[in-house]
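Omission of a single protein chain aside, the complex is shown with its protein chains in their original locations.
First chain written, first letter: the chains are A, B and C, and each begins at residue 1.
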């Protein structure tokens, strides 16, 4: 008899369990209850979000594999594909930042190479609490060393990411990790358990008690031993993962297997169930054959363990020895633990005795789905009202912004990541998008990850559209055409109607953006219940976007680099105001107003023109002007980056009307460019009516902007550089954030 | 001419190095496996970067005992060209084919950036014709070369320091970025020449290592 | 006074370094090594005093060990 207490421990409702009992025609065993609880968890079943995710555009002429597999696959021509996904590891990273972030990277790497792709780049999107919060420094340090430690050793270059600090993440940091790999179109592998009688093979690391849900573990029924305090933290081993990668890719070239899948969340259970589910088959697993790291493990523990660096393979009958040989070469184990069956039942035995017999569909397609109630939060109108703020000295505001946690240099972070292993990184971290060349082709891919939770909080639809617009714009800045995206939806508790409203509306915004800009979402992840003591994080959908560059790589920079260039803003001039801006948040401590609206048609036209400008070499610099407004974008192109020297700029603030809005308003649809002025006519021909507003000329050692002749900003580039460069190292050395 | 590149479990710059070698006319890259021992088909050997055996004990400590390293030691003793880069340099030190050890960086963190190194010897098979200053990327957590006073004195006296950092990124003694053995045929360095062989990917200062080899082996 | 703090992984926590060392020893011809677990120690020189040991334990808890996955033990050295 399953008790109410046991259901509660397993986070299942009486209704959910009742359904399972009806289907089974009997009570479930405790082990089966554990399996149901993980397969029906929000994480595995998407029970709150599935209905809404269906609105995301997931198809397109290039899409080979969309959501539903371990990672999405997009065709980039000439028989080549890119394979990518993003995944969160928020809660584990908050508990143990180094291992939590490291295993997040490990998990997403496996999702990509399980498809047959060799990972060629990683990015990450991070959110931390206020710098002054006592946990923040430790979290930043740990997360960065975890990401670097894993990626560097595995040998994937970490080429970009984003970091935002906000009080709403004080008790719940976000770690979203993205990986992209490449493969030939005819070498894609799926997580399929086909072929009745085919052997199921367990490969990689042995299984320990890592990551088993603490509450369920403590229960005495599961172990005859006295409960010892066992940490549930997973520890990653990037070295094993590297071996696993090489062994798996070698195996895939051998024609010995029919399906393969990594063991991620819910480990052996979800990987085997999903493989059976996709093929419409059953499985028989002899759990006593699973290689164990610890003594006295029960079937329950073994099924729920999240030990890292493991994969499940379904091989062709008779090819077991071939699989074993390849894994042997890489000093890894490969053990046959079961076979594919035709009865649609997922059976597990333990020394000959059956301990689970659950119909596969019950665990997959028939998992609970909810259309949870939504309600526009009663505070939504109030936060959209912009209070009057008095504008101060613009130069001082700019210095404050450029040294703020959200805009200062991230070199402290990316210098800890090997961003060049693979010898293919053309544009390294620090620009609008990273560019990585695809070996053995004449192609390169551009990569960016973005999220703007302030905008999403103030208006989920516009904020959601803005995330997509910004991503595609960043790609256009390096001359790349967006070919696909992956998203990670980080929100609070979906059982609260206000949160559910944020989720649904943000998805609508994302979907509209993707549709208008022709960017299919081919994979993604949902992370809900990001809250502490009833305080939810700001709604944080993050999007990683992949762009394609064919043929010769354009010479494009994000820094002025030399004097005498004409600097201009292309696209719409600021009209929107400072609602939701970084300036309002960082200088005045306010999260208020309406964020900018997104004109997706204008956006698309701008990207198309900009890509052409960059590809044809008409511009030397292109830099997205989003967060922080035009003023920050102009300041940023003056800063030094690696070998680029700093170069000043003298000019006139573009536009008319409210000066603060023109400086710091965050309207979409505009980009700062710099070019040899002789190219102006050719540029205008490409722009074909898109406005180009000249700001000024590069040179000197100051950033000087005037408005109708009156001075607005006048600061030394050295002063900007010092604020920008020193903030994060100072803070991470243990001092307060410099202001 | 064939240049062997050894793959240890955890090597991750082996493919990059093979590609760099294949770019150079007259050279062909040959993949070598750590469990093998046969070097009869190669004219030079490269130990590439990465994290052999996870670098868990000390960088390069376990790789040193692989069957292939026993062959590499003999190959080196015959005076034939051996180059170790990053983890490969660490392995050479652990194997006592080069003096000293590579300890954790001074500020304890992994560091990936471009550095300028000064070339002090052009009479090794890997450094002939190199300019006296190169810009090459580093990417390591353990590049802090250390040795006792006596060893430092000996190798300085003997001219075994091949490369020095212009601005020391990791605390290495005497700014050592790379060394050779007394016979000059074995060279090790922390920066990655194989990542600087393409003007689009941060310069071509690494190509000289390979063109030097073509000249020597000709 | 001199104090040594031992820091080791809690039982059950994966020890990749230990596994790698074990593999290395097997290769070297010591197949009988059944398990290896790695740990760290810190030798501190701190001011004498009756509460010294307790203070060092606090240091270990705050900085030297990661209490989520590691445990520690303090030993006063002679």
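Everything below uses one rule, namely that a contact is a pair of C-beta atoms (placed from the backbone, for glycine too) under 8 Å apart; a residue touches a chain by one contact, two chains touch by 3 or more.
Predicted, not measured: the structure shown is a model, and the values here were computed from it.
For the options B:52, B:66, B:87 or B:144, the residue in contact with the chain missing from this view is B:144.
Between the chain not shown and the residues B:52, B:87 or B:105, the one that touches is B:105.
Along chain B, the points of touch with the absent chain fall at residues 57-58, 61-62, 65, 94, 100-101, 103-108, 144, 146-148, 171. Where chain C meets the omitted chain, the residues involved are 6, 8, 18, 21, 24-25, 28, 30, 32-47, 55, 59, 62-64.
What we mean here is this: only the chains that are shown with their structure count from here on.
C-beta contact counts were set side by side for A-C and A-B; A-B has more. Per-chain CA centroids place chain A at a distance of 36 Å from chain B. In chain A, the residues that touch at least two other chains are 237, 239-240, 331.
Residue positions of chain B touching 2 or more other chains, listed in rising order: 53-54, 56.
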